[in-house]
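Just one protein chain is left out here, and the rest sit where they should.
Then we have subunit A:
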Amino acid sequence: MEYILQPWPWYISGPLIAFIMFILIYLGKTFGMSSNLRTFCTIAGAGKKTEFFNFDWKSQKWNLTVVLGAVIGGYIAHFWLSNPVDIALNPNTVEQLSQLGFDNAGKSLLPPELFSWDAVFSLKGLLILIIGGFLVGFGTRYAGGCTSGHAITGLSSLQIPSLIAVIGFFIGGLIMVHLLFPLIF
């Protein structure tokens, strides 16, 4: 039990994620979390005006169920299966974050500077969450998948488009962290 309560090392977590992908393929589906964003648009009625959203969302009920499970899994892992321990970040990372204005990096899962209600109720904080989310939603559909669809499933099945997409993920991520973070924070 002690091992479960500690953070899991990468060599345990990585293969387990591959098994999630494998089980979904075994069940006749694919591992792709971003598709649910499109499904939500369709449920909200976007299919009436825009062809892209005109599909039978009920065919995606299984994936929405995975989402529901993921929320429950997040709750179980965080509240029942975790000892409160800091994230073992590189001390350099902690130092750089502190220079950007993020104190206590690694003391919680997410920086309160971005996700606390205080942050949300500031204009800048709200904009960061909205712009971040918008870019994820737009980019993932444009690229036809996210980390689960391209990085895990696509690379595992040796697909070149997914490799290009993952290279894109890193181009965007590196630009954000190295060039834009010093301007934003």
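One rule holds in what follows: a residue touches a chain if its C-beta (ideal position, glycine included) is under 8 Å from a C-beta of that chain, and two chains touch if they have at least 3 such contacts; residues count from 1.
Criterion: contacts and distances are computed from a predicted model.
Missing from the rendering is one chain, named in UniProt as "Transporter" (options: "GntR family transcriptional regulator", "Transporter", "Ribose transport system ATP-binding protein" or "ATP synthase epsilon chain").
One chain of the complex is left out; on subunit A, the residues touching it are 4, 7-30, 33-34, 36-38, 40-41, 44, 46, 50, 52-53, 61-63, 65-79, 81-82, 87, 89-90, 92-93, 96-97, 105-106, 109-111, 114-117, 119-120, 126, 128-148, 150-159, 161-162, 164-178, 180-181, 184.
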